[in-house]
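Contents: one structure, followed by commentary.
One protein chain is absent from this view; the other protein chains keep their places.
For chain A:
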Amino acid sequence: MEKSWNNRAWFLVLPVLALVAFSAVVPLMTVVNYSVQDTFGNNEFFWAGLEWFEETVTSERIHAALGRQVLFTAIILAIEVPLGIFVALHMPKKGFWASLCLILMAMPLLIPFNVVGTIWQIFGRVDIGLLGRTLTALGIDYNYTNDWLDAWVTVIVMDVWHWTSLVALLCYAGLQSIPEAYYQAAKIDQASRWAVFRYIELPKMRGVLLIAVLLRFMDSFMIYTEPFVVTGGGPGNSTTFLSIDLVKMAIGQFDLGPAAAFSIIYFLVILLISWVFYTVMTNLDREDRP
């Protein structure tokens, strides 16, 4: 759609601007303020320059947390995206069963994060959980509270359980927009199932898949509550992701300076990657919208 130039449109944006500025810019300034100061208590602050930033960039503890975070995000994207597409391709197209599938699939998305953690905690426990009991009965030595590999598997399966539906629902929405005639044409050309997927379905899902990857990337990169409830960041530090580490630092130990520097770097990393996604996405949008 051709948009007309009108600077008075700013008045319509003003309420949003005021609200978000209050709840984003002011707190962000506080963070920046802390990141360059040091304190010995009593609300006395001293200029610390870039000390905290240097500490953050060179801290091995944060490197380790970042490494775990990247690995976690990579694994869940590698599982959730293909699985989501696969499920979307097999969903019923319309009618009662389609509605039922949609509703049931959306269920995990509306469960409060800590209840998701609780569900998997009591599902996975060796003494009272169905999963833990079953695996033990099968002769598998599974205990997510003291084995780091089991903890990782539990946290990843939990995230797949929680969020694959989001990817699937997005892909389903993309598939719904494909006219039946495309499939008929493919049938006449005797296109294989793979060719239909590669040249009809995948291009139509491109836009929504980008949204899905963007949302999943952002949210998994700042995951906090679910792993915290299940494993508490342990055993040891094996499931301490960036947010868990940050909250430990800021609210647990009250190390404001380092925590603030850490926050800023953390935010910038997410921002940078999301900006790349966003630019790609809007460019695609422009091609799609005549």
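Everything below uses one rule, namely that a contact is a pair of C-beta atoms (placed from the backbone, for glycine too) under 8 Å apart; a residue touches a chain by one contact, two chains touch by 3 or more; residues count from 1.
We take it that contacts and distances are computed from a predicted model.
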Legend entry - Among "Alpha-ketoacid dehydrogenase subunit beta", "Glycosyltransferase", "ATPase" or "Carbohydrate ABC transporter permease", UniProt-listed name of the chain not shown: "Carbohydrate ABC transporter permease"
Legend entry - Option from A:T30, A:S192 or A:N283 whose C-beta touches the chain left out: A:T30
Legend entry - Interface with the unshown chain - residue positions in chain A: 1-10, 12-13, 15-17, 19-20, 22-24, 26-28, 30-31, 86-87, 90-93, 99, 101-115, 118-120, 122-123, 127-131, 133, 161, 165-166, 169-170, 172-174, 176-177, 207-208, 211, 218, 221-222, 224-225, 229, 242-243, 246-247, 250-251, 256, 259, 263, 266-267, 270-271, 274-275, 278, 285, 289
